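Please read the structure below before turning to the comments.
A single protein chain has been omitted; all remaining protein chains appear in their positions.
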Amino acid sequence: MIIAFALAAAVLFGSGAYLLLKRDLVRMVAGIMLISQAAVLTIIASSLNRGQAVIHVGPDDDPSDPLPQALALTALVIGLATVALLLAMVHRVVVVFRTSEQDALAATEAEVEARLERKRQADREEVEGVEGAKEDDAEAIEHEELGRVR
Amino acid sequence: MALDRGRAARDEAAPAPRLTPDWPGWVACATAAVGFFACLVGWLAGGDGFSVPWAPSLDLHLSFRLDGLGAIYGLLATGIGALVFAYGTRYMTLHLEHERRGAVERWRFWPWMLLFAMAMVGLATAQDLVLVFVFFDLTAVCSYYLIGFDRSDSKARTSAVMALLVTVVSAVAMLIGAVLLYAAYGTFAIPELIERVGPSETTTVAAALIAVAALAKSAQVPLHFWLPRAMAAPTPVSAYLHSAAMVAAGVLVIGRVHRLLERSELVMTGLLVIGALSIVVGGVLALRRDRLKQVLAYSTISQYGYMVLLYGMGSSTSNGAAAFYVMAHAVAKSALFMTAGAVTMATGEDRLSKLGGLGRRMPVLAVASAVAAASLAALPLTIGFFKDELFFAAAWEEGSVTTVLAVVAAALTLAYIGRFWVTLFLGAEKGQVTERSVVMVAPVAFLAAVTVVGGLVTEPFARLAASAGEVTAGRPVEVDPGYHLELSPENLMAIAAWTLGGLLLAAPRLTTVLSRTLARAGDLFGPRRGYEAMLHGLDRASAGVHGLEVRDLRSSIAAVLVPAGLLVGLAFAATPTDGAFALGHVSGADWVILPLLGLITVVTLVIARSRSRLAIALALSVVGFALAAVYALIGAPDVALVAVMVETMLALVFVAALARLPQEEPDEDRGSVVRKKRRRRDVVAGSIAGLAAFVTVWGFLSKPAAESVSDDHIRLAPEAHGGDVVTAIVADFRGLDTLVEITVLLVAVIGVATLMRRGKTW
Amino acid sequence: MVRRSGRGAAPDSVVRVVARMLPAPSVMVAAALIVKGYAEVGDGFAAGVIVALAVSLTYVAVGADGAEAVLPVLRHAPKIAVTGLLLALASGFFPLVYGEEPVSHQPAPGEPLTKFGKLELFTQLLMDIGVFLLVVGVLVMLLHQFGRLRGEEKS
Partner (left out) sequence: MLLSIALLLPWVAGAVLLIANGRNRAVAWLAVSTLVATLVVLAFLAAEVYGNGNVRVVTGHWPEGIGIVLEADPLGVTFALLSVLVVTAAAAYESVGGVRTRTFPGLVVILAAGLNGLFVTADIFSFYVFFELAMTASYALSAYGGKRRQLRAALVFTAVNLLGSFIFVLSVAGAYRVTGTLAMEQIAERMLEVNPNAVLLIATGFFIAFSVKLGLFPFHFWLPTVYAGARPSVAAILSGAVANIGAYGLLRFGAGLFPQQLEQAGLALIILGAVSILYGGVLAVSRGDVAEMLAYSAIGQVGYVLVALGVAGPVGLVAAVLYSVVNSLNKALLFLASGVRGALVAGAFAIGSLSVAGVPPAAGFVGKLELFRTGILADSTALIVLLVAGSALSLVYMFQVYQRCFWRADPAKAKASPLPQRLIAAGLAVLVLAGALWPEPLLALSGQAVESLTSSSPGAS
């Protein structure tokens, strides 16, 4: 069973990861949901004992490990919370950018990049100096000779 | 140049606004003067020190001592400081008026000047290597702001940052050296280090590192190129920092740790070579510079080369000579810088080729600067004569190579400084004198007077130098300069130097060729070229790498998944896997669970391949409910229950959100090769992630612990009034987690509200 | 809008389909709760979600505006949620007043307590009520936010 749980969790995780890489933001949310399921399944699979439900345990019973169950409950709720938040975010992004494709989002980055070019040049000039305004040593000496000729 | 522009503006427009008297400057001046007398009194009283713990964890102390070496540099920093500050009150007022900047700009100037003076005094007296480093960098920071004072001038800013980069980055070497010594000898205190350190490889490395920092600060070849650029600073800054203070700091540090450097033959030889190189390079380049301050800047490089050379010799004589030299040079050089500034302020010109014959129009300045120039050129009756006498004596002791070098060095000095003064004050009248200021000439005259007094009464200076030499050499040093009319080697060398210098002065064609060839070579292969190429290359590399970096969301995620997978793979490979993985047993309810897990796997894969969002939504629910069934079968009814409910809620919200999204994109996978390629890449990344998860999860599932804290939970549950142990854990044993968890829920919904309607919760 | 190419399922019909599917699991869940007898400590979370699911049915059936008109109490959801959290926190941290450690319940473990049938009265109950209130409040807020998307887009 160990390997079965591991396999199932891994498939959930891997498929989730694959979906995260999709261009469609809705698929990204689905990916996170799958990964969240993988986490809960792993927590449950980490039980140190699998038996009957741990309610009114008698001395002869073989109860399941209750702690991972408690953790899984928490993880489930947190998963719900974060997925809801992510969904809202995706929704907002789609409304604002009018697209659910990630490539379109990246395109806005390119605009910003283009605007930054001028500032970049200015930065460069702060340490490297303005092109053409540099005065080399030899030039500086020739200045003097020109002055003398005049 | 900023000055020209300012002047042009003044000529065209209405007269520049007159500024109020520069009282911040005078306060700085008074403070420096008080500092000077404090240093003097302190030294005369025997030069005591103190040491208080600073950072005991690192064994750092605030330890200061006003010994001979500290006294010299302290007196120079405060004494010359006071004079330059006085000069600066007028100079800066005029400068600001020309540039039409307000009086408020003084607050960007004087605090830095004063802080610089304080840092210099601190550096001169500090006895702890880290403390020395702190003051050392403090002077660099001050100098950055002072060089870059003319903020609107791009050249000033570039020069400031160059000075900062060169001096601060090389200063790091000193810190490393200090830490190296600390690691080996357990202290940062210089006196203790001197006692403990013996010759070793560590010593050599540490000494070399400290020397690198000091040499860069003293603008020695090949890290000298920042100094000529730093001439973009207002003249008082150059007169102070680049004659008596900033550049002196390097030599000061060499003196301070000289007895450590002595432990390494290699480092001492290095000092000799670098000193000699700097003398020649600086001297030759100074021969033919056109801008006044450039001549002086290259001269400074050359002159500090003398001192480095002297410390490199390491004899008693040379230690004393170095200390004497620093005094004589500082006095002369700051006077000459102030002369240059006064001339430029008076005429608006800063090039030798545009100036001449000022002697008749500015006689006091001419005489005073003549004395200073003579002192630099080591003519008799000036204190400078003795600096060279001591220098010659030490060089003669050292051997024939240094003897020749010393003569050449002195000849070069005479030649360039002679040209400087002669061109400025003699010959045909060039340039108009429009501005005369007593305040700007008096300090020069005062320094000239000091120079002459020093040329006649050497005793106080010699005593100071001897005392400093004693600190640097670690043994009594005799400094006893005087006029001896005899055929001593020193006198012969002096005569040879004057003759050679005179010849150089008389042969401008030769010096031009010499100077220009060297300058051109420097332009092509010099260290400044390297510096510029490095910055340029850095910028190109930076932009290039950035161009390669794709930063959309998917790459961000892939950049987590793939390296994470590789790291897991690495971890997997790094440890023995024998018996690390187990298959586990199948029994009882497992026979139902297995097909459920199979179903989950299949549906998950379907989701990954699905082209329809709605199908994804439904399949997600299937996965969720199947998992809930698994939980129920495994003996976790609470989890199953909550899973069902959470799944329902999620399905609801997901579909609700989905319904409002714009139309589904055409088709992710249709057609193009790019898409196919990307899809293949995604599959690879997803597989790596899945595989890593598999290895990890399988790995730890295979090694269950023998006992668990949950046994205690089961045992104690009745005590917690809980029939259902899971509920008892959630509500009691780990109730805190539950409190946080529900808060997360609230915060998430608030987050949703923030996104959906700008935080309106209803 | 979900408009799957060619097949033309209108979004509202999708929602309606899902809505029609929903009562089944939620009723089942409610039944399970009762049968299992959570009364011993009570599970605030489950109870909260059930109520929220019931509310969500109203949302699905009559739309957001309709639901909020029918159940005006819903508009207090944020306050209910925060009250719930504060209640839970109070039950968790009030022992500090006695110098006890947080999340210690009164009566303390092992001590006798009052019972109402199967319902045991002790401070943990407060925490559960808090959780219940919070979950109801939060989930209703969530429904509100997601249920009114269209109006938001228009504005």
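Per-chain residue numbering starts at 1, and chain names A, B and C are given in the order in which the chains are listed.
Just so we're on the same page, contacts are C-beta pairs under 8 Å (C-beta built on N, C-alpha and C of every residue); 3 or more make two chains touch, one makes a residue touch a chain.
Source: prediction; values computed, not measured.
Shown chains touched by the missing chain in the whole complex: A, B, C.
Within the complete assembly, B:Ala564 is the residue of B:Ala33, B:Leu503 or B:Ala564 that touches the hidden chain.
Of the listed residues B:Gly47, B:Gly68, B:Gly148 or B:Gly275, the one in contact with the hidden chain in the full complex is B:Gly148. In the full complex, subunit A touches the omitted chain through residues 13, 17, 20, 25, 28, 32, 35-36, 38-39, 42-43, 45-46, 48, 67-68, 71, 74-75, 78, 81-82, 85-86, 89-90, 92-93, 96-97, 105, 108-109, 112, 116-120, 122-124, 126-127. Contacts to the hidden chain, counted on subunit C, fall at residues 78-79, 81-82, 85-86, 89, 93, 96, 99-105, 108-109. For subunit B, the residues in touch with the chain missing from this view are 54-58, 60, 130, 133-134, 137-138, 140-141, 148, 151-152, 157, 161, 164-165, 168-169, 172-173, 175-176, 179-180, 182-183, 535, 538-539, 541-543, 545-546, 549, 551, 553, 555-557, 559-561, 563-564, 567-568, 570-572, 574-577, 579-580, 693, 695-697, 699-710, 712-713, 716, 720, 732-737, 740-741, 743-744, 746-748, 750-751, 753-755, 758-761.
The definition used in the following text is that only the chains that are shown with their structure count from here on.
Taking A-C and B-C together, the chain pair joined by more C-beta contacts is B-C.
Subunit B has its Cα centroid 35 Å from the Cα centroid of subunit A. Rounded to whole angstrom units, the spacing between the C-alpha centres of subunit A and subunit C is 31.
One inter-chain figure worth recording: subunit B and subunit C are separated by 60 Å, centre to centre, where each centre is the mean of the chain's CA atoms.
Touching two or more other chains at once are residues 55, 73, 77, 84, 87-88, 91 of subunit A. Contact of a single residue of subunit B with at least two other chains is seen at positions 613, 637-638, 642, 646, 649, 653, 657-658, 660-662, 664, 723-724, 738, 742, 745, 749, 752, 756. Interface of subunit B with subunit A (complex): residues 154-155, 157-158, 161-162, 165, 228, 285, 288-291, 294, 351-354, 512, 515-516, 519-520, 522-523, 526, 532, 535-536, 539, 543, 550-554, 557-558, 561, 581-586, 590, 593-594, 597, 600-601, 604-605, 607-608, 613, 616-617, 620, 623-624, 627, 630-631, 634-639, 642-643, 646, 649-650, 653-654, 657-658, 660-662, 664-665, 668, 682-683, 685-687, 689-691, 693-694, 697-698, 700-702, 704-705, 708-710, 713-714, 717, 723-726, 729-730, 733-734, 737-738, 741-742, 744-745, 747-749, 751-752, 755-756. Every residue of subunit C that touches subunit A in the complex is listed here, in rising order: 36, 45, 142, 145-146, 149, 153. Touching subunit B in their complex are the following residues of subunit C: 1-5, 9, 11-12, 14-15, 18, 22, 25-26, 29, 32-33, 36, 38, 40-41, 43, 45-46, 49-50, 52-53, 56, 60, 75, 77-78, 81-82, 84-85, 88-89, 92, 102-103, 105, 109-110, 113, 120, 122, 124, 127-128, 130-131, 134-135, 138-139, 141-147, 149-150, 152-153.
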